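All protein chains but one are shown at their positions in the complex.
This part shows chain A:
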Amino acid sequence: MYIIANAVKNIGRNKGRNILMAIIIFAIILTTAVSIIINTTTSAIIADYKSRFGSEVSIETNFEMLQNKKVAESYKELTAQQQIEFGKSDLLQSVNLSATIDISPRKLFSLSESEMDNFISNFLSGATRADGTKNPETVTIKGKIIATDNPEADNDFKKGTRKIISGEMYKNLNECIVSQQYADLNSLSVGDTIEVDSYYENDPMTHSLTITGIYMDNTMLGSNLEVISSMENRNNEILTGFDTAVNMEMFNVHGGVSVQYFLKDPTLLPAYEKELREKGLADYYNVVTDEAGYKKVVGPVEGLAGVTNTFLIVVLILGSMVLILLSSLAIRERKYEIGVLRAMGMKKSKVAFGLLTEMLVITVICLMLGLGGGLAASQPVADSLLTGQIELAEENNNTNGGVPTSGRTGLGAPTFSSDTKPLSELQVNLSANAITQIILISLVLAGISSVAGIMYITKYEPIKILSERN
């Protein structure tokens, strides 16, 4: 106990030397705290995004392989049934199924009807089918059915650009919701039944849907795009369940399917790809995750983590060197004191413990100040560094002409649902993990500061130390 008391008194007895040591230790702890606080925050963000981006799987066409004539001749688009089948896997956590069917309701008006509708319809329907048979006569496409098996995952409803203002979301087969403007135009209300028709004139396929809700649509609010056709006007979209859509006769002719696959773990990608190949997925399809989206969103944060990591390593190496140098110089001054204590019969271990206690007390004071200072400084430092990284990323993007580095292009290629806006804000926080790391580093610093003295004690007999001084 007296060793601790003596060590604490010693701090006051040697103010100059200890203040100098404290300033250096404080500076190291402060910079370490800033780096670690930013690092632990960015690590958590990176891990979160890695999990999210790494989990969402897309199946995309490998256009390079299609350059080969033989491959191109054997090319077949993925059928709706195949895409649904691919979703039946134990490796998947969830699957979001969605379908679209172009329609031309005969008894309903559509918003933004114009001459362009006919032109677009003709363009999309084509004169002949893929199998060579002739398409029947068509009428103008005046809207579309959008179906999903998980309405809660719909981005428009999640972001609030669409909102149910009357009734409720569809739940059962043959239920739907329509936009407020569409309902007003056709004098529709919740509980009404509407008939939707395919756009084949000579053989229309009709399906009845019951309206369970009316939604407000703000998806085109503020858009500079002038609505020139009913197909482009999103107020014409009739929203329904995926099962309802696939049960419609017209789905088999005009329906298109889009599927989002979410793995239980990003590391399961190779196993999932193997499974898809076994289910018949052709080699000219790639099974990929949204790497480009991930890089765009997390890239600046990763850059920030890299900068702080490098900074931390440099500070720790330089700081440790300065501390060793300073403690070596300080021990020249202290060796007399060590010699006296040893001559008085104090054991080497106790002298060493006393020196270590002194440094620990100084370090703990610096740690408390450094943690507070680090927490206060880390937010502005993180903001400043992140801004720099975002600017750098934008510059790089401009240099590439704005072309994404990953090949997720081409007709029919599925798109990722991820919000690909880069992170522009980083809310740093002092986690338990960060505190533990800072404390451990501080303890190592205290050890480093004491090491010269401890080595000196173990090396020499007291008479040698005292005779050198005398």
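The rule is short, and it goes like this: contacts are C-beta pairs under 8 Å (C-beta built on N, C-alpha and C of every residue); 3 or more make two chains touch, one makes a residue touch a chain; residues count from 1.
Here, contacts and distances are computed from a predicted model.
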item: Chain excluded from display, named as in UniProt, from "L-lactate dehydrogenase complex protein LldE", "MBOAT family protein", "TAT leader-containing periplasmic protein" or "Putative ABC transport system ATP-binding protein"; value: "Putative ABC transport system ATP-binding protein"
item: From A:K9, A:K88 or A:K158, residue that would touch the chain that is not displayed; value: A:K9
item: Hidden partner chain, touching residue among A:V8, A:V71, A:V340 or A:L369; value: A:V340
item: Residue among A:M220, A:A376 or A:I463 touching the omitted chain; value: A:I463
item: Contacts of chain A with the absent chain, listed as residue ranges; value: 2, 6, 9-10, 13-14, 336-337, 339-348, 461-463, 466, 469-470
